[in-house]
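Heads up, the thing below is written out as structure tokens.
As you look at this complex, bear in mind that one protein chain is not there, while each of the others sits in place.
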Amino acid sequence: MNNQPSANKFWAWFNPMGRQVGGWAFILNRITALGLTFYLFLHLIVLNQLAQGPAAYGGFIALTENPIVKLGELLVVAAAIMHGLNGIRIIFTSFGIGVTRQKELFYGFMVVALVAILFFAARMYMG
Amino acid sequence: MTEKWNITLRVSRQKDTENQHFDDFKMEVNPDEYVLDAVERVWAFMDRTLCYRHACHHSTCGACGMRVNGVEKLTCITPIRAVTSNGATLKVEPLRNFPVVSDLAVDMGAFYRKMEVVSARAVLPITEAEIENPATNWPQNDAQFLRLSDCLECGLCISACPVAATSPEYLGPAPLAAAQDVGIHRNPELLGIVDCEDGVWRCHSAFECTAVCPSFVDPARRIMALRTQVIGAKLGKLFGKA
Partner (left out) sequence: MTKPHAIIIGAGFTGVATAHDLALRGFDVTVVERGDICNGTSGRTHGLLHSGGRYAVKDKESAIECIDENTILRKIVPQVIEPNGGLFIAIEEGDLAYAEQFIESCEECHIQLDELTPQQALKLEPNINPKVLSAFIIPDGTFDPLRLALAFAGTAKHNGAKFRTYTEVQGLLTDGKGTVTGIKVLDRASNKSQELHADVVVNATGAWAGQITGMAGLDAPVKPTPGIMVAYDQRFVQRAINRLNVPGDGDIVLPQRRMVVVGTTSFDAENPDYIPVTDEQIKIMLDRGSELIPGIRNAKPRGIYMATRPLVGGGSGRSIARTFKCYDHKETHGIDGLVTITGGKATTLRAMAEKTADVVCAKLGVTTACVTKETPLLSYRQYYTIPN
């Protein structure tokens, strides 16, 4: 028989079809979490390379002026903000706070996240 | 005059070892009819091989759960008007996370086993139903009254849960909600059943269960409340309160 739940359905959680707000929030939380974890590793590798000497350091700083890398940085900041705020929402509901208002809580936190992301974007590109 | 709509009912089909495919049925409906009525008419007048589950037609038995345009619904109380429009296509599929027996019919075995494991209550004193609709001040002697519990054991919540999709062993929303309803104080054995990897801690707060539950159970809230019960019981143990 088919259609059974199974551990092989590795990507089943990722499918946004037929999901509602809470489900999308969960997917977003997991994607940002994986992204942040990936970034953490990248960060450690780069740090390791920078420790090789001043030439490597200078080259890297030049790289951060590249618009694509800058966009990447902004994505990391955005992911961190969304994941962090969403995480706080989950912590709240886990303690029974706002459980029946979780949708509104999610929207609220995401508005805060948007404002924060715009703030960081402005600082990165204009400051 | 009753309104008439022409819709295409797109029905998921699957016999035996076949792969899932869809059959289209063009039909005239009254938009105030329920999705289940349309499915039943396909069987009655268009294709006698269509298999689907149903019984009560008024949301007490929990047999008619399907995915309607991708979202879990009790088809017997879902008016066609609420899920499609005149001339449109309405897609019905079997529940996710349950083995398909045939077409729209799924096997509830694993789910009912979990409901049994947590000794879910089928009837309970009226005064213990958390929210009453309408909120009435029933007379004092109401404790003697029993009512069927809110949970219809329809499985919509299991179908919608993204965690249940990847972890067949996860107890899932309805059984955890039922455990909360029974309460660890009333049945201390529940502690061992829910306080484990596949129990109350497995939930990732996607709240899909509450979004689809047709019967006021609000499983997500109850899962959170069960966590509080579990922590309470463990703290109680820690400080030697039996």
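Think of it as A and B in the order they're written, each chain with its own count starting at 1.
One rule holds in what follows: a contact is a pair of C-beta atoms (placed from the backbone, for glycine too) under 8 Å apart; a residue touches a chain by one contact, two chains touch by 3 or more.
No experiment lies behind these values; they were computed from the predicted model shown.
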Chains shown that the absent chain touches, full complex: B
Among B:Met115, B:Ala179, B:Cys203 or B:Ala233, residue touching the chain not depicted: B:Met115
Residue among B:Arg53, B:Lys73, B:Arg96 or B:Arg221 touching the omitted chain: B:Arg53
Residues in chain B touching the chain absent from view: 2, 15-16, 33-34, 37, 40-41, 44-45, 48-49, 51, 53-63, 76-77, 101-102, 105, 107-109, 111-113, 115-116, 122-123, 126, 132-134, 136, 138-139, 142, 145-150, 152-153, 215-216
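Just so it is clear, only the chains that are shown with their structure count from here on.
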CA centroid of chain A to CA centroid of chain B, Å: 32
Complex contacts: residues of chain B adjacent to chain A: 14, 20, 67, 70-72, 94, 96-101, 106-107, 160, 162-168, 204-208, 210-212, 218, 220-221, 224-225, 227-228
Chain A residues within the chain B interface of the complex: 1-7, 9-10, 12-13, 17-23, 25-27, 29-30, 90, 93-96, 99-100, 102-103
